[in-house]
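A single protein chain has been omitted; all remaining protein chains appear in their positions.
Let's turn to subunit A:
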Amino acid sequence: MDDDALRAWSVSVRYPGQPEPALADVSLSIGPQALTVALGPSGCGKTTLLNVLAGFVPPSQGRVTLAGAPITGPGADRAVVFQHDALLPWLDVRDNVAFALELQGVGRRERHARAEALLAEVGLAHAARQPVWTLSGGMRQRVGIARALASPSRALLMDEPFGALDAFTREQMQTLLLEVWRHSGRRIFLITHDIEEALFLATELVLMSPGPGRIVERIEPGFSRRWLAGEPVRALKSDPAFIALREHLLDTLARHRQANDKETA
């Protein structure tokens, strides 16, 4: 057992007024080196799971711990990156990243230097003084990642961070994320409903299904480590093993959908 893990222990979440729990008996362990991806159709409870891990939503049953200590609310040890709207438009790019450092009481000069270094890491050194509302969607997400890295977090929790991006930018962001993951040494929990993205990035992939939200399958794809070892993206994504897993996941999702449809019918 991994003692330093971020763990959900048999977590259930029931929102008031909802007939079914949004999450039922979900257990998950995210080790210090992990890149765990939750994949599933809309409404299967992915965001709810992330919110529980982040401490935004208390579990109705079960508990969440980080390195054994219980999580009771949001904290700077788990930085969250959202799909939209989470940057502060009145600050420029550098100050958005520095905001995380300011909250820790880092002095002005050091703040700026560290923010600039982090921006360089996500390829945005040239845009440091730009207003964030003039950036493209992909650039904004990179600012969000740099900001999360500026916090003293031990985990990055990302809710469909690339969901609004075009396919090309998306692939660039995926490889960028893997670089960041390797450099920063932080574990990542990422939500997506894109099967290829999940397969490519995940060290552990949890497949979720709605009604009630639960984990129906866990696999360990391992393509991200192969990419970091030097294999090209396209080769990996067209690898027979990759394609077989993709088809398998599609199949499993379809079977669960059918089962759910039958139940509700």
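Please note the rule applied: contacts are C-beta pairs under 8 Å (C-beta built on N, C-alpha and C of every residue); 3 or more make two chains touch, one makes a residue touch a chain; residues count from 1.
Note that contacts and distances are computed from a predicted model.
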Omitted chain, identified by the protein name its UniProt record gives, among "SDR family NAD(P)-dependent oxidoreductase", "Taurine transport system permease protein", "succinate dehydrogenase" or "Acetolactate synthase"
"Taurine transport system permease protein"
Touch criterion as defined above, residue of A:R147, A:R170 or A:K237 at the omitted chain
A:R147
Decide which residue listed in A:L88, A:A120 or A:L228 touches the omitted chain of the complex.
A:L88
For subunit A, the residues touching the chain missing from this view
54, 56, 74-76, 78-90, 99-100, 103-104, 131-133, 144, 147-148, 150-153, 157
